[in-house]
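Of the protein chains in this complex, all but one are displayed in their positions.
So, chain A:
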């Protein structure tokens, strides 16, 4: 065997993202790897790439035990990754990017200097291999996203690897370039290079893969060979797997007729296109899409965190001309962002300060006057009880020491204290334990029963099916499908998100 992954497990804190993975790969074959968002595909690849180390288990690569502790270890061993997010230096030329880990040298009078000629010849060879006909001195930042992706692939080839891992390599390629890429992959295979191809595009995976493995919730649920001749529906079933249990609490109210939030033709260059939808009072509206579909980008733009280039937003039948976070907070619209550490918490501050943050103006006449901390503290205490946070002290413990679930509850408490009428919540339960998940679902239901509306963005279909009245599916920056509650069906929703029109 060329590569053997034996009983590999990976935990991040209390959360285990890979459980007991076993996988074997012959030299010169292609493995297709599929799974839902967060199933553990990228983590598995990052382990091979030396970015993460497994918590237990071992890897045999070319008959030797393989324990990379850094990306350069993996590169040296002959493993290259083509990342989904491009890892290029936009300020440097293609030539410089391709030699970033080791520019060829030559000696001139005892002095070691860069060997531009050798470098250039190699760059030209690599570019023609990926079918990119462009001047090697072009600055990467000036290239189109498809060209950048091809440069990224050329970079992976530059070390003459024996194993190449592609993670969603053709998301921004045109049909022609994609065909070229597939030809290249077949050619590499014929030269005995082994390939792991990760994609949401199941047709591609079936077309390329000599072997196809499905990951779900960190578990390798099935591996098929080309001879099995399986179809996309079988793969989708494997990806979703488990039955929807009765984990989600019941909500006792239905959406009302009144529309409280509406967008019309929202547009942001290169990100969002013609997004139109409405949200009813007491409705929980779900927003599903794969990574890169533009879900978070959309809610951030609506909230005024990123720029909008067109379209209109209305709140309670009035157009919102200046959608800024400060204005939304005043209108009692809250946004819980997807990344807690990035823009959700004041990590070094106490729970009290974190929770008070968005409500301070409500507890004083104007920014220059005294904050009514007595009243504020009383209400913080009430909110904290409602969200069931486990903590030692409100005023003497920085929130970064809390668990992920409790941190999420702190942010939720911050917004509940503002008494929102609309809660936009991006990945409400990412990376948190099951108990906290239930608490959050339960709380959302209670709030909705009391009149709140929710826009819930999630990459977990189950969560949306369990919680929402209606689900919108986003793809390539636009809303492609809408599912009503009676039509909720995991495979249909996933298929709607996966399917490409080309």
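Keep this in mind: a residue touches a chain if its C-beta (ideal position, glycine included) is under 8 Å from a C-beta of that chain, and two chains touch if they have at least 3 such contacts; residues count from 1.
Here is the rule we go by: contacts and distances are computed from a predicted model.
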The complex's invisible chain, by UniProt name, from "NADH-quinone oxidoreductase subunit K", "Ribose transport system permease protein", "Glutamate synthase [NADPH] small chain" or "Xanthine dehydrogenase subunit D":
"Ribose transport system permease protein"
Using the definition of touch stated at the top, determine which of A:361, A:431 or A:466 touches the missing chain.
A:361
Checked against the full complex, the residue among A:346, A:386 or A:492 that touches the missing chain is A:346
Which parts of chain A are in contact with the chain that was left out?
303, 305, 325-330, 335, 337, 342-349, 353, 356-358, 360-361, 363-364, 366-371, 398, 414
